[in-house]
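All protein chains but one are shown at their positions in the complex.
Chain naming follows the written order as A and B, and within any one chain the residues start at number 1.
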Amino acid sequence: MPQLPSNPAEIKRILEAALLAAQQPLSVSELRQMFDGELAPEVVRKLLDELREEWSERTVELVQLATGWRFRTRTEYMPYLEALNPEKPPKYSRAVLETLSIIAYRQPVTRGDIEDIRGVTVATQVIKALEERGWVDVVGYRDTPGRPALFATTKKFLDDLGLRSLTELPPLEQLNQTLELSDAS
Amino acid sequence: MPQLPSNPAEIKRILEAALLAAQQPLSVSELRQMFDGELAPEVVRKLLDELREEWSERTVELVQLATGWRFRTRTEYMPYLEALNPEKPPKYSRAVLETLSIIAYRQPVTRGDIEDIRGVTVATQVIKALEERGWVDVVGYRDTPGRPALFATTKKFLDDLGLRSLTELPPLEQLNQTLELSDAS
């Protein structure tokens, strides 16, 4: 186990190296492993905040996600990077996106719940596409006849959208207020 | 296809973003693809040289390989990254362990001594592995024909095994007894 450097600047560089090389987001506790747990979580968090600040004006940015911290390229460079990578991520149909929204905002939901909201049958491949992306999974079964599977979004979904938690999802349009207002009138 | 920025600094930032995000080395011609080939190879090379210089003091370095350019984590951070991803540690072969134990218990010994005890030839890489580990070294040469090197264990060996001195190794007598007992049973 390597030594804990006495110099905070050096510790920060080690955190930076680890985060730049990581294949998945690294949590504070994972980062502390590098120093045999000898570094207090608050210190790691403080250094991470400093790192985020240091990188804020650069081509890649340090973001805090659901499962930890990770560097990512700034969105403005994507048009150029796309030219390098001919493999494009899937572009989702409205059916997939609406299903994803319902799972994200109303989770946990069954396929029946999704169908009730959308007013149409949900094709198997719609849910499958989301499961294959690792964005939704089955978190349980509702205790009703047929024991339908309950779907919820995963941490990967939050990570891939750069969110720390579901509360960071874009707020829903407050359409209900209109309803209440006009009911009152 | 995005526009070629007029500002060289901006082009450099795009190259940087691409190289940081790339999963494999990027050649000059691949990098030029991002600008629809409108950027002269010499310009790309010059900017890459500048980037290498800019990153020379940082946690990752830009290196030129046979197949292209790539950011690489500096070796000094490896021990920390290793602590982050504890892989299953490799194991020494029986030959290495037996050689080590002979050197530990019978030091200083020549390769011939080890071969006599083990009854088999000791491959060069066996002793080399232990020397590279810093666990054994040559402490002298026996005054016999061929002047064979005498190997002994080092202080690092004791440190790494958590011993204060060789006397803390299990006594051979005890080992022999254990052996006899287990043979008898």
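A few points about this structure:
Methods note: a contact is a pair of C-beta atoms (placed from the backbone, for glycine too) under 8 Å apart; a residue touches a chain by one contact, two chains touch by 3 or more.
Quick note on the criterion: contacts and distances are computed from a predicted model.
According to UniProt, the chain absent from the figure is "Segregation and condensation protein A", selected among "Transketolase", "Sulfate transport system permease protein CysW", "Segregation and condensation protein A" or "Oxidoreductase". Touch with the chain omitted from the figure is made, among B:10, B:38, B:54 or B:116, by B:116. Only one of the listed residues, A:102, A:127 or A:150, touches the absent chain: A:102. By the touch definition given at the top, chain B reaches the unshown chain through residues 20-21, 23, 60, 70-73, 75, 78, 81-82, 87, 89-92, 94, 97-98, 100-102, 104-109, 113, 116-119, 133, 139-144, 147, 150, 152-153, 160-163, 165-173, 175-176, 178-179. In the full complex, chain A touches the omitted chain through residues 20-23, 60, 70-75, 78, 81, 85, 88-89, 92, 94-95, 97-98, 100-102, 104-105, 116-121, 159-162, 169-170, 172-173, 175-176, 178-179, 182-183.
The rule we apply is simple: only the chains that are shown with their structure count from here on.
With centres set at the average Cα position, the gap from chain A to chain B is 36 Å. On chain B, the positions that touch chain A within their shared complex are 1-2, 13-14, 16-18, 20-22, 26, 30-31, 33-36, 59-60, 71, 73-74, 77, 79-81, 83-84.
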